[in-house]
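Apart from one protein chain that is not included, each protein chain of the complex appears where it belongs.
Letters A and B mark the chains in the order given here, with residues in each chain numbered from 1 onward.
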Amino acid sequence: MTRRTRAAAALLSLAVLTGLTACSSGDGDKSGGDAVTLDYWLWDDNQKASYQACADAFTAANPSIKVQITQSAWDQYWQNLTTQLASGDAPDVWTNQGSYYPQFVTSGQILDIQPYVSADKVDLAQYQAGLADLFTKDGKRYGLPKDWDTMALVYNVDHLTKQGVKAADLADLSWNPADGGTFENLIAKATVDANGKNGLDPAFDKSKVKVYGYLPEWADGSQGQNGWGNLAASNGFTYLDKNPWGTQYKYDDPALAATIDWYKSLIAKGYSPALDKNSTLSRDTLMGAGKGAISYAGSWTINTYLGADAKAKFAFAPVPAGPQGRKTAINGLSDAIWAGTEHKDEAWKWVKFLGSADCQNIVGGNGVVFPAIKQAGEKALAAHKAKNRDVQVFVDEAQAPNGTFFLPITEHGNEVSQTVQDAIQSAVLGQSDSATALKKANDQVNALFK
Amino acid sequence: MSSTKRRDDRRAAWWFLAPVLAGFTVFYGYPAIRGAWYSVTDYSMLNTPTFVGAANYDKLVHDSQFWRSLLVTLWYVVLNIGSQTVLALIVAALMHRLTRSVVLRATLLLPWLVPNVTVGLLWMWLLDTNLGFVNHLLTSIGVGPVGFLTDAALAMPSIAAINTWAYTGYTALLLYAGMLQIPQYLYEGASIDGAGEWRMFRAITLPLLRPVLALVLVVSLIGSFQIFDTIAVTTQGDPAGATRVLYYFIYQQAFSYFQMGYASAAAVFLALILGVLTAIQMRLLRASRSDLA
Partner (left out) sequence: MRKFFGWAVMAVIVVATLFPFWWMIRTALTPAGDLLSDNAGLLPRDPTLVNFARVLGLTSEAEARAAGGSGAHIDFARYILNSVIYCTLIAAFQTLFCAMAGYAFARLRFPGRDLIFAILISALMVPPIFTLLPNFVLVKDLGLINTMAGMVAPSILMTPFAVFFLRQFFLSLPRDVEEAAILDGNGPWGIFWRISLPMSRGPLLTIGITTTVWAWKDFLWPLLVGRGEENRLVTVALGVFLQQSPNTQPDWTGLMAASTLSVIPVALLLVFVGKRLVQSLNFTGSK
């Protein structure tokens, strides 16, 4: 009998042990009392400090609400978020981006904040034009704008100066998919081989390139925000029948295929590194190491290129003007409330604060990104000026009439992204020609909406 | 038998079996049924599953991405099993004829003990086009930098090579254990007859090792079909799907696209392949047992 008791006791202690580990590792954020802790997620580690400052200011004004900020990098962020949503344990508030958030809307994960916005009379006109509408569908509202970004060319000043290129030469570049315009001419000039000959020199040896004139980004989803998307748009390409919430993609547009073909010609001429020789190093590191002269840069990378740690002297220039004019992607971010949160009212207070001048002035003052509120954007510009950084081009582009386009916002964002990126990579790798690959991808993508 | 009362340990047996039966029912039996059910539903993890009949399977059959991922997986299996088995045979044969050193065996086993994630990271770094040591070596002998993981034609062979590095020692030790069961006098006899090492390997080692070799092959085969970690860390299916294996395809459908039902249908398909392989393994196991007994 004693043996059996002992065995039973062993089993019991196991059950207790397992139970204990479960408890000790359980979430501590649901501790009692009146104080509420909101979980808030973002991906950009450059901005964490700004939002921590916002959170501190917010808690000072609302002592019963604390905000716990979690940062994880881009890919991880979305994977975490989807898994957490699926397991019913998501952050109360998170940062949203156009291509990812629609699937959360469709699956009912984001709280409609329109009633709150109406009740609290939030002034939507204070934001940069168009941003607030990106996060609405069928009269429901899924977030308040927090910031925006545009694209520019970034270039290595010393290298270009050595090649006899002046800043003024970059102020009004032209581009077309046939001969690449003055943009390609500049890229050729900036490409230098081991013998010091540049890409325009007949003696240029494309098998021994030391500095590439242009560094492309190929892991750029279905948007090409960091390169091809902007040029394709200036060539007359539009992603969708309507944006946001279109259901018919247009990746089979010859204007896009022509753009990709132009990129391929850069590789063939030795002005850009081949995709199959890509490294794990990011473009900004390669730029910093002097392996590339020109690339696209988003306004969120201003600190990377102009900050104190930058490895070389960089400057920004407007993106080249294509056959349809100068076009840059403009992208807006927002903060969303999880539909399943237990603290809806507190979460709204925090989102409202994030969307208010109080927080966006803090963010703008830190000079990392451009806040969505126009005045706060001015503050960001001033902060950059105070540090002697010329970032005017991002603002000018954003304000130019017809100078911007919004990135597509539709359902199935993840799959569209993967399918189109695969197609573009296979075209660039020479496995298939651009038009065929894009046509096939477009059919696959549009089949998702049937 | 008839005179003594047949012993019946029913009560004790249930105690002995309780944890395992609970584990089996809850985490093997029930999920298997549930997985089969998901495969005929539209389920995103965020909604309640709705029955859609064979729609997922129909889509699967017509999904070029799925077939591509199956081909990519087979390509990996061929590359990995080929290189790993040949190398492991060489290592095992060398050890068998040279030494019984435990230190050597432990050294060769080290890569197998390391998590696949670490292995993937380590080799991604060694193979990096710009800064990796392997490319440094290649460049210094005049062969330009090679995009091991970014060149569509090289990515899969590179992944196979990485996992060969990680698993050869382990496989070699299994084969070596099999070789130790071959009676030593056979070699002594052959040696007296003037047979060389290569002839002994072909005439004695290989034929007598066959049951063990077959078993090891099937076990590696089952493992290779389920490659995931290395790819999740290094290429994530890139470039352009050249390394998107079946397991990664299923993972992506389930956890990036929220197509739980569709992913389950693909998993059923993989389960069928692996079920057949395992059945073969069990049969070989029984055969090799009776051989050696």
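Convention: a residue touches a chain if its C-beta (ideal position, glycine included) is under 8 Å from a C-beta of that chain, and two chains touch if they have at least 3 such contacts.
Note that the structure is a prediction, hence the values are computed from the model and not measured.
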> Who touches the missing chain here, A:149, A:284, A:397 or A:415?
Replying inline: A:284
> Which residue from B:74, B:182, B:195 or B:219 sits in contact with the chain not drawn here?
Replying inline: B:219
>> For chain B, which positions touch the chain that isn't shown here?
In response: 6-10, 12-17, 19-24, 26-32, 34-35, 38, 45, 90-91, 94-95, 97-98, 102-118, 121-126, 131, 133, 136, 165, 169-170, 173-174, 177-178, 197, 212, 215-216, 219, 222, 225-226, 228-229, 232-233, 247, 250-251, 254-255, 260, 263-264, 267-268, 270-271, 274-275, 278-279, 282, 285, 288
>> Counting contacts across the full complex, list the positions on chain A that touch the omitted chain.
In response: 3-4, 7, 14, 18-19, 21-22, 25-27, 45-46, 48-49, 71-76, 80, 83-84, 86-89, 280-282, 284-285, 289, 301, 304
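Methods note: only the chains that are shown with their structure count from here on.
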> What whole-Å value do you get for the distance between chain A and chain B if each is reduced to the mean of its CA atoms?
Replying inline: 37
> For the complex, which residues does chain A have touching chain B?
Replying inline: 4, 7, 11, 79, 82-83, 85-86, 103, 107-109, 207, 219, 274-281, 286, 291, 412, 414-415, 418, 422-423, 425-426, 429, 431, 444
> Residues of chain B touching chain A in their complex?
Replying inline: 15, 18-19, 44-47, 65, 124-125, 128-131, 144-145, 147, 150-152, 154, 238-241, 252, 255-258
